[in-house]
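Apart from one protein chain that is not included, each protein chain of the complex appears where it belongs.
Read from first to last, the chains carry the letters A and B; within each, the first residue is number 1.
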Amino acid sequence: MFAPFMQDTWITAGIVAVIAALVGFFVVLRAAAFTAHAVPNAAFAGAAGAGLVGVSSLVGLGVFSLGGALLIGLLSRKGRHDAVTALTVALMLGLGALFLSWSTEYAPEIYSLLFGEVLGLSSQDVTTTAILGFACVAVLACVYRPLMLSSTLPEVAEARGIRQVRIDLLFLTLVALATTTAVPVVGALLMFTLMIGPPAAARALTRHPAPALTLGVLLALATVWIAIAASYQTDWPIGFFVGVISAAWYLLARAAAAVFRR
Amino acid sequence: MSAPVISPMSLPAPGPAPDGPARPVLEVEQVSIRLGGRQILDRVGFTLRAGEFTGLIGSNGAGKTTLLRIVLGLRGADGGSVRVGGKPLTRRARGVGYVPQKIQIEHDAPLRARDLVALGLDGERLGPRLPSRDRRDAVARMLEAVDATRFADARVGTLSGGEQQRVLIAHALIARPRLLVMDEPLANLDLRAGQEIVELTSRVAREQGVAVLLSAHDINPLLPVMDKVVYLAEGRAVHGRTDQVVRSEVLSELYRHPISVLRVDGRILVVAGATVRAEAFDAGERDVRADTAARPAGLPEVHAG
Partner (left out) sequence: MRAMSSPRSGFGSGFRFLFEPGFFSSGPVHAALLTGTVVALVSGAVGVFTVLRGQSFAGHSLADLGTLGGSGAFLFGVGPLWGFIAAGVAVGGAMDLASTRRRASRGVATGIVLGAVQGVSALLLYLDTTSGSTTGVTVTVLFGSLFAVSGYTATATLAFALLGLASLAVCYRPLLLDSVSTDLAAARGVRVRLLGLAFMVVMGITVALSSLIVGTILSPALLIGPAATALRLTQSPLAAMGTAAALGALATGLGVLLAYDSYHWKPVGNGWPVSLFVIALLFTAYLLSGLRRPRAGTGPAPATATTEAA
C-alpha cells in the first residue's frame, strides 16, 4: 500500500482534498451545494466530448466546467438559481449522452471520470494536479476577503462597491477551476462529496473562518487517505468510502454541536 | 387615497355570531419562557374582549414575536396558559386569523391575490376543492372590503408590501375569526401606507366584531384606533387603556428605570430619564408635559415614539 507507485496516489489525493475543502468552505457558506454538484457533472460531459474532437480531456473538462458554471451564473440572474442549475446540468449531461453515443472507445476512461481513478495515476498527473491546485489556492488567496464579505454580509459588500454579480461569477469560476483539478483524479462524484461533507462538518462545529477552514482541510485529508487505504485493502470502490466517511463526519459534527449547545 | 366607505352589506355573509362584549376572546395567563439563557417572558398575562383593538408595544427584542407565536400555538411556553374563546389552545387554533410579519413568497409563484384570500376559507383542508359561486363571491367581497380589488388578479409575489398586507388581512378575516393576530404589520411600510393599514384593520375588525392584537414598536400610528395596550418590557407586561398604561409612573415601574412619557402635538414620546429640556421639542414646546418630577438625565433613549 505504501509501494512507490502508490506514492503519487497519496500526494495527488492530498492536493485534491485540500482544494476541495478550501473551496468547499465557501460552497457551504454560500449554501451552493447544488452548484458544487452541477459543475463536476458538466465537466464530465466535457471530457466525453474532448475525446471526440481529439483534444486532451483536461481541456474538455476545463471548457465545460467553466462554461456550465458561467451559464448557471448568467441564467440565474433572471430566474430561480436552483431551477436554472437543474436545467443546465440536464443539458450538459444530455450533451454527454450524445458524445458517448458517438464514441464507445473511451468508455472506460469516461467511467473513471465519473467514479474516479485514484489507484492508477502517472507522475505527470501529480505535476498537473499540483500546478492546477496551486493556481486554485492562489486565486482563492486573492479573492478571499471580498468573497468572505459578500458570502456573509451581502448588503455590506454591495455598499462597499463589491458587485454581487461579479462575486457570483468569480465563485463559480473558482468551483470550475477546482473541478478541473480534481475530476481527473477523484472523479465527479467524489469531488462533490469532498466539497460538501468535510466543510459542512467543520462549519457545524465552529463558525469562525480560520478554525473552520483548518478543520475542513484536516477532515478532507483524513477522508481521502482513509478511503484510499480501505479501498486498497478491500478492493471496494473508493467512492463508497469517501461518501460514507464524509456523511459520517457531518452526522458526528451535528450530533456533537447539538450536545455542546445543551 | 382614502379607502372607500364599506357598508356592512358588502362583507361576507356573517358566520357564527360574535361573542358578547363581556366574554373574553383571548386569555393569556402567567405565560413564561426562557430562551438562550434569558427570561424573555416572565408571567405575562392579559385578556382581550370581542371587538377590542389592542396594541402589543415593545422595543426590538422585547419578545413580541415570541409572545404572538405562543398565542398562535406555533411554539410552546415554559409555563402559563393561553385560551381562545374560553377553550385551551389546540393545534388547530380555530377562530384565530394571523397576518405574519413577512411572507416568503417569490414573485414567480403562481398565486393570485384572490387565490390567497380563497385559501383563507379552508387552506388547511386536505383534498381538492370544488369551485363554487358562493366562494367566489365571498372572496370578491372580502377583497373589496380591504380595497384590494384593483390587484385581485396579480400574483401575490409581485405586490408591494402594503398591498400584500391588505391581501393577508383579507386572507385572515374571510374565515370570520374571533381574534386577528398581526405581527409588526407596519414594519416595512411607509407612514401613509401604515396609517391606511391600521385604519383598514380597525374598520373591518369593528364591522366583523373581531378582536385585534397587533404588535408594533411605535405606539403612535396606533393611537387613533387603539382601545387597549399591552406594553412589553424586561419580560413583563402591563395591560390596560392607553391613557392608563402609557404614563411615566407605570412605565418607570415596568422598565425599572426612570422613564418619561411626553405628549407632543398628539404624539407620544417615551424617553429614558426624567428631565427633558423643553427646547428639544421646539415645535411643541407649549404642550410638553413631563409626568414625573425631575430626576437625573443621561440614560440612553429607550424607545423613540
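Basically, contacts are C-beta pairs under 8 Å (C-beta built on N, C-alpha and C of every residue); 3 or more make two chains touch, one makes a residue touch a chain.
As the structure is a computational prediction, the values presented were derived from the model and not from experiment.
Asker: Of A:Val55, A:Ala97, A:Ile131 or A:Ile226, which one is in contact with the hidden chain?
Answerer: From the options A:Val55, A:Ala97, A:Ile131 or A:Ile226, the contact with the absent chain belongs to A:Ala97.
Asker: Quick one: say which of B:Ile40, B:Leu56 or B:Leu116 touches the chain that got left out.
Answerer: In the full complex, the listed residue that touches the missing chain is B:Leu116.
Asker: For the chain that got dropped from the picture, name the residues of chain A it touches.
Answerer: Its contact residues with the unshown chain are 28, 31-34, 36-37, 78-80, 82-87, 89-91, 93-98, 100-102, 104, 107-108, 110-111, 114-115, 189, 192-193, 196-197, 200, 236-237, 239-244, 246-247, 250.
Asker: List the residues of chain B that touch the chain left out of this view.
Answerer: Interface with the chain not displayed, on the chain B side: 69, 72-74, 91-94, 96, 98, 100, 102-105, 107-112, 115-116, 119, 122-129, 149-151, 153-160, 163.
Throughout what follows, only the chains that are shown with their structure count from here on.
Asker: How many angstrom lie between the CA centroids of chain A and chain B, rounded to a whole number?
Answerer: Centres of chain A and chain B (C-alpha means) sit 49 Å apart.
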